[in-house]
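Other chains of the complex are left out, but the ones given are in their true place.
For reference, chains read A, B and C in written order, and residue numbers begin at 1 within each chain.
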C-alpha cells in the first residue's frame, strides 16, 4: 500500500473535489427514487383534500390505507421482481388460488383451518417455484411463462372450485376450528378513535421494511439489482442469477399467500373468478413508485408510495362523488399527472443537484 | 476448494500447471471460434495470449473463466480435470477474470459492482448484512492505488468513463484473484499511467505466486511482463514461445502477421500510400 | 355529406322531452348505490336510469359506484359510510363479502335497501327490504320457457368467467330445463371472439337447438353466429335493449327474460326516500319482486320505444 501511495493524485486525499458542484442535503434527498414519488403522493393527497370533503375524515383515511395495503402487500414482491428484471402476470390470480386452496382443503378434509393455511402456503410457494424454475430452465420471456401460469391458474380456480363445491364460490368455513385465530392474524382490525385500521396495514409496512432491508443491506439484494441490471454480467462475476430469480418468484408467491389468507378470513367465502387483472395494479404501483420496467432499478418504499397513490386516487374519486362513468378517465389522468410530476421533480433534482 | 481431490494425487506436483487446456475447441452455432488450442498457466508466471482481432482470445478466456463450457479437449485445474458449468465454480477454484466487456451492472453503484458476487457480510442469522462501510472503503482504496481517484463510489458505474470502468474491473479481479488471474485486454482503455499501474499489479500478482493469463494487443506490454506467449490465428494455435526463445521484434512481427510497425511508421510519415478518398469505395465496386 | 335517413335528427324529430324537476321539498339527501356490476354493463345501466329518475323526482343526490370484485365492492360501501350518505342501496351477489360492511352501515344509522341479488340475506343483514329477485329465479323462468318451446339441447353463453350472477342464471336455467344444457364461456369484451366462439360451438355440435345469451348485446351476435354457422337454433336472451326488442319483433330472437332493472333502481331510491321522509316500508319488509317476465314477439312493439330510450 505504502509503496504505491506517492503515485496517487495529490488532490485525491482532500475531501472536497473541485470536479463536484456543491450539493445540499435537501437536494440529495430529492434525488432518491422513492422521494420523487412522495411528491406525487403529496400532490394527490392535497388535491383530494380540497376536492373531496369526506377525504379528510379520519375514517376515510383508514379506508384509503386499507385499499392501499391490499395492493401494497403484493406490490412489494412485484417491485423486487421487476428490479430483478422479470414480470409475474400470475400474481393476481395466485392470490385467489391461495385462498381457495386454504378454504377448500380445510372444508373437504374437515381439518383445522390452520392446516389449510399451511397447505396453502406450500402449494402457493410451489406455484412460485414453478414460475421461477420454468423461467430459468426454458429461458423463455417471463411474460410468456407467467401468462401460461395465469391462464392455467384461472382455469384451475374455476374448474376445481366447481368440481369440489359445485358453485363458483367456496363453502363457508367460518364455523371451523382455528378460524377465529387465523382471522386475528390475517384479517383483524383495530379501532383507534374513529379510524379503523386493518391488520393488512401492519403486514404491508412490515413487508416494505423487510424488503428494503433485503434490497439495500443483504447479498440477496445486491444480486437482485444485478440480475435485473445485467444478468449476463452478474453471472460472469459469480452471482447465482437463476437461484435469485426463483427466489423472487417464491417471494411473490409468499405475499400472494398472505393476501389470499386475508381474502379468505375477512370474507369467509372465496369467489373463484376474482383476482384476474389485479396483477396489473401491482405492476402499476411498482412503476409509479419508480421501478424500471427493464429491471435493475427501483425500491420497495417506492412501491409502497405507488400503492398509496393508487389507493388515494381510486378512493378519492369515489369520495369526490364524481360521475362514475368517468371514473377510469379520472383515474388515468390522475395517475399520469402524478407520475409526470414525480418524473419532473426527479429530473429537476438531478439537473441542479 | 484450493486442494484438488483427484485419486492418486495428494497435492499438485511442483511443476503441475495451475491451469492446463489441451486441444480445446468451441463453436458458437455454426461458427467454429476455437479448435485444438492448448495452454498452460504456471504459478508465478505470466502467460500472454496474443492474436489478431477475432482470433478467439476472448473465447479462450471465457472457457477458463467458466462462462462457456468447452466443446472438446480437456481443461484441468491443478491437474484435476474440470468442466465448469458456471463462473461461480471457476471463482471458487480461485480463478478471477477481467472480461473484455467488463461484466459490470451499469445502474449499480461502483462499490456494489466491485464486490458483486462475493459480498463481505457481518452479523449473524437474520441480521447478517453487507459490511457496507468496509465495501465502500475497500473500493475507494483499491481504485486509488490504481491511480483512479473517484469522486464518489456511490455513483452508478455506468456514468464512469471507459477507463475508469476498466480499472474497477481490474481492481476487482486483483482483489479476488486467489490463484489464477485472467485479464482480457486490461489496458486497452487505459491511460499511460494507469497502464503502467496495471502492469505493475500483474507483475506483483506473478511475484505473489499467482498464475496470470494476459491478453493484449500491445507487444511492448506483452514482452515487458510475459513469460510465455501463445499465438492464436483464426481460431487455431499458430505458435507458443517462451520469453527466452523470442525477441520483441519477432513477437511484434508475429502479432502483426508479417507487416511491421516500423514499416508503418515509415509509411505514415510519407505521402499517403492509401489512394482511396476517405468517404468510401467508388460506385462500381459497390453492388 | 349528410345522411337523409336515420341519425340524431330523426331521433330529435321524434323526441318530445318533458322537462322534469323535483316534485318534493325534502332536504337534498345523498343516496349511494353500490353494485357488483362491471363497467359499461347494459343491465346496470338501466338500473341506474331508474334510480336517477327517482332521485330527480325526490330531490336526491344519487351516487353510483360498482366493482365486480367482492372485496372492492365492500371497500366502496365503506367509502359510502365514510361519506356519511343518507341512504344506501347494495347488491348482495357476494353476500359474505358484504356482510360485515353492511352491518357497519346499519349500525351507523344508514338505511340500507338491497336490490337484485340477496333476497335471502337481506333481512338477516338488517336491510329495510329487498327489491328484485335472484338470478336463479330468472334462470328458472328461462328453463321452463325452453321446456314449453320443446327444446332439447340448449347452449348457455356466459360472457364473463367466474361471475356469480351469470353462473346463477345458467344454473337456474339448467335446473328447470329438461333437455341437455351446455355452458360456453366467451370473452365479453371482445365481440369478434364472442361471434367466433359461438360459431365454433354451433359448428361442432349441430344438435344445439337453442342458444341462451346472458346479456342483451350478445343476443344479436349469437344470431349472427347462428346464421354464419348455418344452424337452426333459436336465440333467446336475458335482458332487453333496443336491438333485442327489434329482433324480437322480426323474429330473430325467440324470447327474452326481463327483470325490469329500471324498476329495481327506481323503487330502491324511492323507497329509501319514503323511509327517510315518512318512515314507510313496503310490504312489511318482504322482498318486492320485479320479475321475471318473459317477453316475446307479441310484446315487442310496445317495448321497442321504451328500450330505445333506455328504460327497459
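Definition applied: a residue touches a chain if its C-beta (ideal position, glycine included) is under 8 Å from a C-beta of that chain, and two chains touch if they have at least 3 such contacts.
All values derive from a computational prediction rather than experimental measurement.
Student: Shown here is one of each chain; what are the real counts in the full complex?
Tutor: So the complete complex, counted chain by chain, is A x2, B x2, C x1.
In this text, only the chains that are shown with their structure count from here on.
Student: Taking a step as a move to a touching chain, how many steps at least join chain A to chain B?
Tutor: The least step count works out to 1.
Student: Based on mean C-alpha positions, I'd like to know which chain lies farthest from chain C.
Tutor: B
Student: What chain is most central when centres are computed from CA atoms?
Tutor: If we average C-alpha coordinates per chain, A lands closest to the whole-structure average.
Student: Once you find the CA centre of chain A and the CA centre of chain B, what distance in Å lies between them?
Tutor: About 42 Å, centre to centre.
Student: If you average the CA atoms of chain B and of chain C, how many Å lie between those two points?
Tutor: It comes to 72 Å between the two C-alpha centres.
Student: At least two partner chains per residue is the criterion; list those residues in chain A.
Tutor: none
Student: Find every residue in chain B that makes contact with two or more other chains and list them.
Tutor: Residue numbers touching two or more other chains: none in chain B.
Student: For a test of understanding, state which residues of chain A touch chain B in their complex under the given definition.
Tutor: 1, 4, 7-9, 11-12, 17, 19-20, 213, 217-219, 221-223, 225-226, 229-230, 232-240, 292, 296-297
Student: Along chain B, where are the residues that touch chain A in the complex?
Tutor: Spelled out, the residues of chain B in touch with chain A are 65, 67, 86-88, 91-92, 97, 99, 101-108, 112, 115-119, 121, 128-130, 132, 141, 144-145, 147, 149, 151-152, 172, 193, 197.
Student: In the complex formed with chain C, which residues of chain A make contact?
Tutor: Counting only chain A, the residues touching chain C are 53-54, 57, 59-60, 63, 66-67, 70, 154, 157-158, 167-169, 172, 263, 266-269, 271-276, 278, 315, 318-319, 321, 324, 327-328.
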